[in-house]
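Removed: one protein chain of the complex. Kept in place: all other protein chains.
Let's turn to chain A:
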């Protein structure tokens, strides 16, 4: 890159929000606004290397972009009315402060999936390139480009709700911050660039919406969390827990900024919201000169208030930690044990990690070691895993006899069973090992343990699946001469094969769900066509007859109506060949599908029935009074029923 290019890149990042925000107000379409702004950027790339960077580069870019926008509006109006006289002159319009705020509301629109909102916000407000966003969100550049394109089109296709949603914006900013602060996977615990990006967005938001207490609360929370960055990792990159951190390395400048933001939130008053409460907790920690000075009673009280607003399992787990400090480890342990059966936490490594810590404090060392090992097996973060393994190793085991892990391996290595049975058994037994820890002495495995694992792992499973897992456990128990292992697990009766179709009210709720375009298209297509799920999933882009709203499958036709037609255009997005519905990821070499099931353009495989079914079930779980989620077949049948009634 030449100096001029680097200068332009820097100017763009500093100015993108203002320029795109101002243009969006003129053209009412964020995709078009970005295109016009990019045009101006191209003009800068042509001129600045020769003429030098102008004194006010932001104004220069804005002027060029605005001229393009005015041209565009003139053309559009002309085409619409054939009367040039109607054109209002936009040349007078000045950029306004609320342009940027409005742009934030648009990019954080809850109609988009959360990660897409984050990508679009980084792109339009942070001015980051697709490559930079891909690096930040640990995905590919192609993936980011596609998602941003779909997001922009989704926004353009939809009337914007007039009431702007500030909570949605806060959520996105905090999501970006957390993505940087506690990297969910990989070898690093932090991606500081992303934290800085979120802090900048938050501080900008605080200037634009100064009367919102929660905005200042979020900024305070982020500033104080960021102030601990340097102290959070040790020399080998291992995580250092809050109470062991060297407080001298906490950044006083950021702590002061956090306090200032918190004071502003307090001045505004009102009932504290979730961010203000979380910031208050962070401030309690920041105020303690040493870990022993921490006011745990106050923190436990704040968590109790927070649990009322955000009763998520993670917040409840944090509250248990605080209570454990304020009232002693046994009190904390009681709260943690109540969370142990929560399916949402079944693979969350901090649950066993916290439980291990509390168990160690009350002197139940063997159990503590198992919990640390379990936590280590669950975390995706290498630094954290090493830390947990060390903690586990620091407790010397006193038990003897084979462990659950050893027994499981031996059981699965039997030669008298066929492969299918082994595969089925291994699912069950592996889950058991993962949930209870491989080092659990086999002799101490009880029916209670097993019942708890069943409740967390398979509570929502179909009767057939449940019974299959139960049979596997019976077989394992018989092999290990431990009869009665399945004593706490009841056999489930299988429901009648025919499932009820979805009534119109529930169907409306399904359409109201916020899901990606692929899911939306598939569901609508199933509903409108009434075709079999396998048939619909086997469709290829080249089979589609967009004009007549139908596609040929063998000797039959699948046909649909307007809603599917609209979504199909979005979904295919310039693709001309290959499977219509694609999997989220590219296939791994070991499971390479047949060539006709791979998209020639993206390299991704065809969406499978089990995956499509799983996604639908997950998405509709909150709507189902039984809490199980619906099936694609039910969706398809409801379409048939509607047609039969109207025919």
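Quick note on the criterion: contacts are C-beta pairs under 8 Å (C-beta built on N, C-alpha and C of every residue); 3 or more make two chains touch, one makes a residue touch a chain; residues count from 1.
The criterion applied here is as follows: contacts and distances are computed from a predicted model.
With the options "ATP-binding protein", "Hydrogenase-4 component F", "YCII-related domain-containing protein" or "Acyl-CoA dehydrogenase" in hand, the undepicted chain maps to the protein name "YCII-related domain-containing protein" (source: UniProt).
Of the listed residues A:10, A:78 or A:592, the one in contact with the hidden chain in the full complex is A:10. For the options A:79, A:253 or A:547, the residue in contact with the chain missing from this view is A:253.
Hidden from this view is one chain, which touches chain A at 6-7, 9-11, 13-14, 53, 55, 57, 193, 196, 199-204, 207, 230, 249, 253, 257.
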